[in-house]
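Left out: one protein chain. Kept in place: all the others.
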Amino acid sequence: MDMKPVHIKRRSTEESASFDRRIIDYIQNAAAHGLYEIRGLGAKRHVPHFDDLLFLAGSMSRYPLEGYREKCVTKTILGTRFAKKPIELDIPITIAGMSFGALSANVKEALGRAATEMGTSTTTGDGGMTQEERGSSKTLVYQCLPSRYGFNPDDLRKADAIEVVIGQGAKPGGGGMLLGQKVNPRVAKMRTLPEGVDQRSACRHPDWTGPDDLAIKIQELREMTDWEKPIYVKVGATRTFNDVKLAVHSGADVVVVDGMQGGTAATQTCFIEHVGIPTLAAVRQAVDALEDLDMKGKVQLIVSGGIRTGADVAKALAMGADAVAIGQGVLFALGCNSETYIRDEQHYSALDAYDALGTAPGFCHHCHTGKCPVGVTTQDAELEQRLQPMVGARRVRNYLKTLNMELTTIARACGKQNVHHLEREDLVSLTVEAAAMSGIPLAGTNWVPGR
Amino acid sequence: MCGIVGLLVKTPALKQQLGQLMVPMLIGMTERGPDSAGLAVFADPLKGSARKLSLYSGLTEDGADFNWHGLTHGLKEHLSVESQIEVKHNHAVLTFEVSPDLVKKWLHEHHPLLHILSTGQTIDLYKDIGTPTEVANRYDFASLTGSHLVGHTRMATESAVTPDRAHPFTAGEDFCLVHNGSLSNPNSLRRMLEPRGIHFDTDNDTEAACRFLEWRLREGDDLETALQKGFEELDGFFTFLMGTPDKLALIRDPFACKPAVVAETDDYVAIASEFRSLAHLPDVKHATVFEPAPEEMYVWNA
Partner (left out) sequence: MERVSFDLAKTPLREVNTYLHQQLVADDHRHVEVLNPDGAHNIAVGLDQPVTVEIHGHAGYYAGGMNKKATVVVHGSVGTGVAENMMSGKVHVKGFASNGAGATAHGGLLVIEGDAGLRCGISLKGGNIVVGGSVGSFSAFMAQAGRMVICGNAGDALGDSLYEAVIYIRGEPKSLGADARFEPMTDADYTAVGELLREAGLDHDPKTFKRIASARSLYHWNADANQEY
């Protein structure tokens, strides 16, 4: 046998925990550009989430409902406090505010169609209301944002509810941006901007600051619309207990709390990953605030930020939410981060477009570039054709339908004839962190850290 | 977040009507501050070494039934201090002629739940939870007399709704402050002041501003210098209204997001967060009405 000794050369491969490849890349990128990174979608870091909760279903002490036969109500009413015309939805799952500009007109139309088919609401975004989405949405929530791009009294009167946006889970305390690639002629006109500019959005409203002044602003919106429409107040989750209380003091009919996993079309990465608190902690604080004020059930709570599955919806409701709002989930349903896009019922590869962005399916967060490989977050005339309204509508409808089926499946198993009867005692925590944040005892114990 | 009001009368005859003029001002700020209300009123100073404390018994076990005469009796027994007490509901003004620190120490020891609202020769202070109307009726604000006053209605932002966290806040003697806004660095101020022997009663951000400014005044700064240091050290959003024995002062942060409006006539100067609190003042239609500028110090002399 011809044996040849091998020369062993040691390779050092110990990665630093403090300066790992991700951080090195970050520093080198900063050094090259002198500018913070901007990107889309939400936080990528791991945070305690609804996955860390489990349901206690019926068995001997509680009796489950028959999964396919026995009725489980999902009807949801929002805005019962002051508005003459509250919002009635068939399911407690709504579509979160995303702008025309961030999304294509096709996508806005698809979301409207899907929401209408499912008997739920969709929401405008920064940049105003498009005809397509008003036309396709039975129930449309109109956002009033700090920048007021495209905001006008005619659309306000056309809306079914008004959402005053104070902050977003992805960037509480910050304004958004829309990079020039997405400011095409139609977007520019709607927002009164020069075509192709990198648009920055304000972080504070131009005409009020703080809850005492918001109370007056809300009154204005009510006077404008003769007290008909529910007024939502949306906050990014930070000091949620105080913020929810103050939203109630300001006169909100509905409070929307968006946790740090919530998405954005474009903002600084440092914001996305380092500002705000997880949805799990935020829901508990929001519910505490409403209970503290004896406003639970009088002011409704919508929770958003990383709601993905029917189980997530069920857990949010059990913790005390009246409804959830989904943004990123519906984008993924539309094909975000998929290898292919659909045209005439055929799949076509989008890999080249991912490659051009320097990314790949499963990792793409390049909403800010406007070059969405699957035509969702783009204003490019060619790329936006990759998502046809009818195709998108069907996919989003299917997704919402699936979530709702999962929600009622869990609710029935817990013995509920109405999904709104889920309660926090139906849950246990899987980790100490989740127990501490959610106030829900660790599975198999009565223990909540700190209590 | 809150509503603030201030009133200073220039015509001596109006001193008798100070409370009466102010009650509608305070009530006008109900929507800005529905959960608690308070005011500090400045009248002619006590003579010589006499001092007075405004005391609140609402946190004690007996509440409004607090045995105030037992308290004056105890003072005499333990400290040989003669004192007079004037009681309104769960509020009393205690007057005596020794060092207030001596009396306060005794109160802390013997009546730890009795809340000391203010100390001085000119100031009386009232604050409690409830709507401005409720609080004004409870203490008969309409009957108050004096040269100037500072009032506040509160919508609690971060710290809880309790009587001691209502405004005005005081520090030292004859100084008080009310605040509309929200400070973003109150805890570091507090950590800077505490090692200097300054005691805090609450976690409220306004208390930090109040104690900071009073500390500067005690260190020898005049009001203008103290306020200038306030601009340097206090971060966040604020409109402050302050009272001293002979002055009413107003400042707004550089962003001036929290409102303020002033109405001035030959008879009075009145300040409020919004004009609706000034609308019912006598002859306001002929008043000079203006909005105070940010970073400017406005000082009116009584």
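Order as written gives the chain letters A and B; numbering starts at 1 within each chain.
Basically, contacts are C-beta pairs under 8 Å (C-beta built on N, C-alpha and C of every residue); 3 or more make two chains touch, one makes a residue touch a chain.
All values reported here derive from a predicted model rather than from experimental measurement.
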item: Contacting the left-out chain in the complete assembly, out of B:12, B:197 or B:254; value: B:254
item: Residue in contact with the excluded chain [from A:28, A:59, A:192 or A:402]; value: A:192
item: From B:45, B:130, B:236 or B:294, residue that would touch the chain that is not displayed; value: B:294
item: Residue of A:207, A:291, A:355 or A:425 touching the missing chain in the full complex; value: A:207
item: Touch list for chain A against the chain that is not drawn; value: 33-35, 147-148, 151-154, 156-157, 179-180, 191-194, 197-198, 200, 202, 206-208, 213, 216-217, 219-220, 223-227
item: Residue numbers in chain B that touch the chain omitted from display; value: 28, 254-257, 259, 261, 274-280, 285, 289-291, 293-294
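To be clear about the criterion, only the chains that are shown with their structure count from here on.
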item: Distance between the centres, which are taken as Cα means, of chain B and chain A, whole angstrom; value: 44
item: Contact set on chain A toward chain B in their complex; value: 204, 209-213, 215-216, 239, 242, 245-246, 249
item: List of chain B residues in touch with chain A within their complex; value: 1-3, 31-34, 155-158, 180-182, 237, 257-259, 273
